[in-house]
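The complex appears here without one of its protein chains, the remainder shown in place.
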Amino acid sequence: MSILAAEVIPGFLTDYLGIQDSSVLSILTAVAHAALLFGVFSLCPFFFIWLERKGSGRIQDRLGPTRVGGKFGWLQSLADGIKLIQKEDLCPPAADALLFRMAPYIVCVASFAAFIVLPFSSSWVAISADCGLFIMLAILSLEVFGIIMAGYSSGSKWSLFGGMREAAQMVSYEIPLAICALIPIVAAGSLNLGEIGDMQYGTSFGILPNWFLFHDPFTFVAFFVYFVVATASCKRAPFDLAEAESELVGGFHTEYSGMRWSFFFMGEYASMFAVCGVASILFLGGWHTGLPGLDTALMEMRRSGAGGLTVESYMANVFGMGVFLSKAAFLVFVQIWVRWTLPRLRIDQVMVTCLKYLVPISCALFLGAVVWPLLFIMSGNGTGITDPVGVRASEIFMESNADGDEGSSGDFSDASTSDSDSTMTVGLATGEVRK
Amino acid sequence: MSALFLFFAIASCLGAVLVVISQSVVRMAFWLVVSLGSVAALFFLADADFVGAAQLLIYVGGTLVLLVFGVMLTASGPYMKIETSPGETAIAGVVGSLFLFMVISSTPSGSAQLTLDEDGHTVVKRTGDWEAIHDAVKPATSTPDDGSFDDKSDGNTLRPIGWALLGLRPDRVDITRETEAGKKKEAADPASGPTAAPGYLLPFEIASVHLLVVLIGAAYLARAKRRSDEAS
Amino acid sequence: MATLNAYLLVGAVLFVCGVICMATKRNGIGVLMGVELVLNGANVNFVAFSKFTSLGLDGQVFSLFIIVLAAAEAAVALAIALNFYNNHLTIDVDRGNKLKG
Partner (left out) sequence: MSIDQLLNTTGRDLSVYFNAELVLSATVVLLLLFRLFSIDRFVPGSFVALVGALVAGGFSVQQVINIEDGTSVVFFAGMLKHDLFTVYFRIFLCLFLILTIALTVLTGIPDSEDSPDFYTLLLGSTIGMMMMASANHLLMLFLGVEMASVPSYVMVGFLKGRKESSEAALKYVVYGAGAAGVMLYGISLIMGVLGTGDMAILGSQLSALGGGLGSPGVMTVALGALLVLAGLAFKLSLVPFHFWAPDAFEGAPAEVAGFLSVASKAGAFALLVRFLLSLTGAETAELMTWFGLGLGLIGILTATYGNLTAYGQTNVKRLFAYSTIAHAGYMVMAVSAFVVLQNSDTATADDVSNSLSSLLFYLAAYLFMNLGAFAVVAMVRNHTFREDLTSLKGVGTQGNWVGICMAICVASLIGIPGTGGFFGKLVVFASVYKAAEVSSFMYVVLAFAGANTVFSLFYYVKILKAMYLEEREPGIQPVQVPTAERLYLALLGVMVIITGILPNQLAVIAKDAGQSILAGIGG
């Protein structure tokens, strides 16, 4: 979407609406972006709620929703939404009214804002930031605050327990989440989600997709650890202790009703999609199919748009977005699948899983991922899959796509390359190379 | 840009004021989130993306959650209130305003703001005292362009920060200090290499030792004593 | 609008609010929140100076260290506050009156 931001939207505004003033133009562009993102953001919950109801039905040998909108109950989520809007907006007398009303918004806004730096296809991103992944994790971590607020301000014991469990759980699970997200970063040498996605273009050994999942054994394991941790950080079953209905009625959302209640779930499903989107960019090649011929053809189409926007590059990106969305949606589906298959853990088991198993495992994986490329650099014969992917992909891609993402070719590395060769050596080890 | 700055500046200041006058601890925490979150937004506006994200992740998502957790664990009633006597608040307000006045009045006048040059790059334009100060201190800290941190990068300071934490400073060219102290130092020990700009390798590493020690301390205080458990 | 002095004003307001908060709040955790405000006042200053003056990147690096150290300090302070609570069943700083001379 940064291409949209830079060219399409402003071009449209100037050409068809005749707006010339740059500040008005930038504000309108921002609004258009936000509207686009909001479309994605609000569509994901609608789709995934339907998917969840359908999936859970099938797993439990039922049909799930069938009535609204035809055979598969396509519009069930819409009906749910209309019902929820009609419900009375209750605020218990024991609640701290201000915080009680604000909490759902915090949850919703936090998960919405995370989409700002999430690319949907090559350079289709609202803001291409050098530390995009970091910003994304940071914004997603704000969600927990809304939940604690909700739990505390409801004035109910169930809610308070739910909020405290959520706080403990989230603060713990953020550690392995961040470490696991760092493991492909070691291979990529960049925190820019768009760059990371672009690097995983093509195949290695002719058949294996050039995804970070297959980059080295550590990233392979890290993907699964990441997925478990991401499931927990979205407080999805089997880690949904904050809303364990068998113990806490509804947990932090016990006292909520109507739209405010639904905001929590909008946020939950949106952040599920966000963490799965991050997973598919970090590990599963983002918008690349991983098929030997197809990626090259698509890349040719994208490159044709390097100078300006063409229909071909646009279509390639639309296709890429489809690939990316299906990857992420599949991961979300797995989360749903897991939810209706596994029983819920106890809170102490949740904490033990994280602190005694996931944190040490992710630390060990991180160490391994750091040492792995160094071994091959030192032995001096790193080729193919043992090469840091970052170098390979960036060489393939960056050379011909001089346009690239803005800011991707850091200005400071110009100074660093002139220093000495050894700077470059270490740069290579981390996949940090700029021509 | 300026509208956004105004919005977040007011939000952070208002949040801070509300932290002071709130009586309930959790409300204080909420206003603190508003304030610190707006500060993070100000960082983004000042082209410090990494610092802004770190502020969100560590401060708002970590430290403040920890504080609220602490509030919950130590609350003796449903909503813990702190009463501050009005007189005390008034005195604190007056003293605070006086101090604020002192800080503001000691701040150099003039302005430094971002403007666009002919090439469309943002540059810092300084007037008044700030210009004088900049001219006075510039020789010792010469940087690639006009001395201010490079603005062409649009907040993508991640890599330079990474280099700086490794101990390398590609954002600052080698400088020959014209100050007396600098000359002396380089003359005294040529083997120490050019000390163009501070590299932050040591603080980066030693902070990890610090965090380890502090973590042990916090864990010691928080954990129950094993022996007393066995006795009881 | 976004001038250096505007940033410094925000920093000063945060700093002063933090100091007042530390001085007036009885609750140990409330005082810690005041400390966080003070640290953020300094942080805003650093980032602003990094942008507008010849301080350059050093300001940003410094503010990163502040954030990290503040987190460490808050963790310890919270552990101490919980320990105080376990012994006194309150977190009111003035309620601790064993130490008088």
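Chains here go by letter, A, B and C, matching the order in which they are written, and residues are numbered from 1 within each.
To be clear about the criterion, a contact is a pair of C-beta atoms (placed from the backbone, for glycine too) under 8 Å apart; a residue touches a chain by one contact, two chains touch by 3 or more.
Model, not experiment: these values are computed from the prediction.
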Hidden partner interface residues of subunit C, rising order: 11, 15, 18-19, 22, 28, 31-32, 34-35, 38-39, 41-43, 45-46, 48-49, 53-56, 58-59, 61-62, 65-66, 69, 72-73, 76-77, 79-81, 83-84, 86-88, 93, 96, 98-99, 101
Touch residues of subunit B, complete complex, unshown partner: 102-103, 106-110, 128-130, 132-134, 136-141, 147, 166-169, 177, 179-182, 184-185, 188-189, 191-203, 206-207, 209-210, 212-214, 216-221, 225-228
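Criterion: only the chains that are shown with their structure count from here on.
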Distance between chain centroids, defined by C-alpha means - subunit A, subunit B (Å): 28
Inter-centroid spacing, subunit C versus subunit B (mean Cα positions, whole Å): 10
Rounded Å distance, subunit A centre to subunit C centre (Cα mean): 32
In the complex with subunit A, residue positions of subunit B that touch it: 24, 26-27, 30, 33, 37, 49-50, 52-54, 56-57, 60-62, 64-66, 68-69, 72, 78-79, 144, 150, 152-160, 163, 168, 170-171, 173
Of subunit A, residues touching subunit B in the complex: 94, 96, 98-99, 102, 129-131, 134-135, 137-139, 141-142, 144-145, 148-149, 152-153, 155, 160, 163-164, 167-168, 170-171, 174, 191, 406-407, 410-413, 415-416, 419, 423, 432
Residue numbers on subunit B that touch subunit C, as the complex places them: 1-3, 5-6, 9, 12-13, 16-17, 19-20, 25, 28-29, 32, 35-36, 39, 42-43, 45-48, 50-51, 54-55, 58-59, 62-64, 66-67, 69-71, 73-74, 76, 80, 82-84, 88-89, 92-93, 95-97, 99-100, 103-104, 107, 109, 111-114, 124, 126, 130, 133-134, 137-138, 141, 143, 147-149, 157, 160-161, 164-165, 169, 171-172, 197-198, 200, 203, 207, 210-211, 214-215, 217-219, 221-222
